[in-house]
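The complex appears here without one of its protein chains, the remainder shown in place.
Here is chain A:
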Amino acid sequence: MAVCVAVIAKENYPLYIRSVPTENELKFHYMVHTSLDVVDEKISAMGKALVDQRELYLGLLYPTEDYKVYGYVTNSKVKFVMVVDSSNTALRDNEIRSMFRKLHNSYTDVMCNPFYNPGDRIQSRAFDSMVTSMMIQVC
């Protein structure tokens, strides 16, 4: 169950950012912003390493004492960042991967919507409801 989900465009501005405890939102925004540096580092490291496989899922970006931040980058350099509660230890890698896959699928649907201009903020209700289903239920 995620606590904050963000979709960042290729030019590193947010297309969609939503967190669940709506007070203290700024803290999550700041975390997502700092995680972008780690994402960039991983992308450039992948480019230089002579690895045959280049994965889209980046894995755990960095852990803090309360939260863990996971990243995923698409072929169009759109980044998905997810902040998860550390206390929820039942969350396995596979589940995070499947959450990212769902995010990617919904983002593709948003892209294919003729009423959406690439580069705008995402305002699709379908996307909102998918993200809500992934987030923690707080009170």
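Some notes on this structure:
FYI, contacts are C-beta pairs under 8 Å (C-beta built on N, C-alpha and C of every residue); 3 or more make two chains touch, one makes a residue touch a chain; residues count from 1.
The definition used in the following text is that contacts and distances are computed from a predicted model.
When the unshown chain is looked up in UniProt, the name that turns up among "Protein ROOT INITIATION DEFECTIVE 3", "Trafficking protein particle complex subunit 6A", "AP complex subunit sigma" or "Exosome complex component RRP46" is "Trafficking protein particle complex subunit 6A".
Here one chain is not drawn; of A:12, A:76, A:98 or A:133, the residue touching it is A:76.
Chain A residues in contact with the hidden partner, per the touch definition given at the top, are 10, 46-47, 53-56, 73-77, 104-105, 107-108, 111-112, 114, 118.
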